[in-house]
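Here the structure is laid out as structure tokens; the discussion comes afterwards.
This part shows subunit A:
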Amino acid sequence: MTGVVFVTSLLLALGAYGALTRRNAVAVVISLEIMMNAANLNLVAFSRLHTPELMTGQVFALLAIAVGACEAAVGLALILAVYRRYGTTDLDRINLLRG
Partner candidate 1 sequence: MSIPAPADILFWFFAAAAVGGAAYAVTSAHLIRSILAFGAFLTAVAGEYYLLAAEFVALVQIFVYVGGVLVLMLFALMLSTPGESQPSSLGRWSPAVGVTAVGVGAAIMIAAWHTPLPVVKEPAAGRLDHLGQALLGDHVVVFELVGVLLFAAVVTALVAVRGERR
Partner candidate 2 sequence: MSALFTFLWGFAMGVILLSLVGGFTAGFILVERKVSARMQMRIGPVHTGPHGLLQTVADMIKLMMKEDVRPARADRVAFNLGPLLTAVPAVMSFVVLPLGAGVVARDLNVGVLYFLAVPSISVVGLVMAGWASYDNYSFLGGLRAAAQFISYEIPRTLSVVGVVVVAGTLSTVRIMEVQTIPYAVLLPVGFVVYLITSVAELNRGPFDIPEAESEIVAGFHTEYSGLRWSLFFMAEYGGMFAASAFATVLFLGGGAGPLLPGFAWFWLKTLALVFVLMWVRWTLPRFRADQLMALAWKGLLPAALINLGLAFVVLFLVR
């Protein structure tokens, strides 16, 4: 079981690294989804530890997948909107807040 936590923390670290270093917005969304999946894997794994018959972990994994899909849909929609406005998906060049 420690193995699961080992793997998921590694995946989480990878996702965090990607989310912070990638410049392309789509790649950032990929990194975020990797982190989300790592958390999800933990949910499913820990569901086996305590009360497998209640399925709580799996129910929440399902809901997290639903949330992740919505996040991707909205996030990518925003990226496309930004692309249409500024003609780039490079996050370093999008400096909305700097005016």
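The rule we apply is simple: contacts are C-beta pairs under 8 Å (C-beta built on N, C-alpha and C of every residue); 3 or more make two chains touch, one makes a residue touch a chain; residues count from 1.
Candidate selection criterion: all candidates are chains of the complex that A comes from, given by their letters.
Please read all numbers here as calculations on a predicted model, not as lab measurements.
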Quiz item: Given the complex, what touches subunit A, 1 or 2?
Solution: 1
Quiz item: candidate 1 touches which residues of subunit A in the complex?
Solution: 1-7, 9-18, 20-24, 26-27, 29-31, 33-34, 37, 40-41, 44-45, 47-50, 52-63, 65-70, 72-74, 76-81, 83-84, 88-90, 92
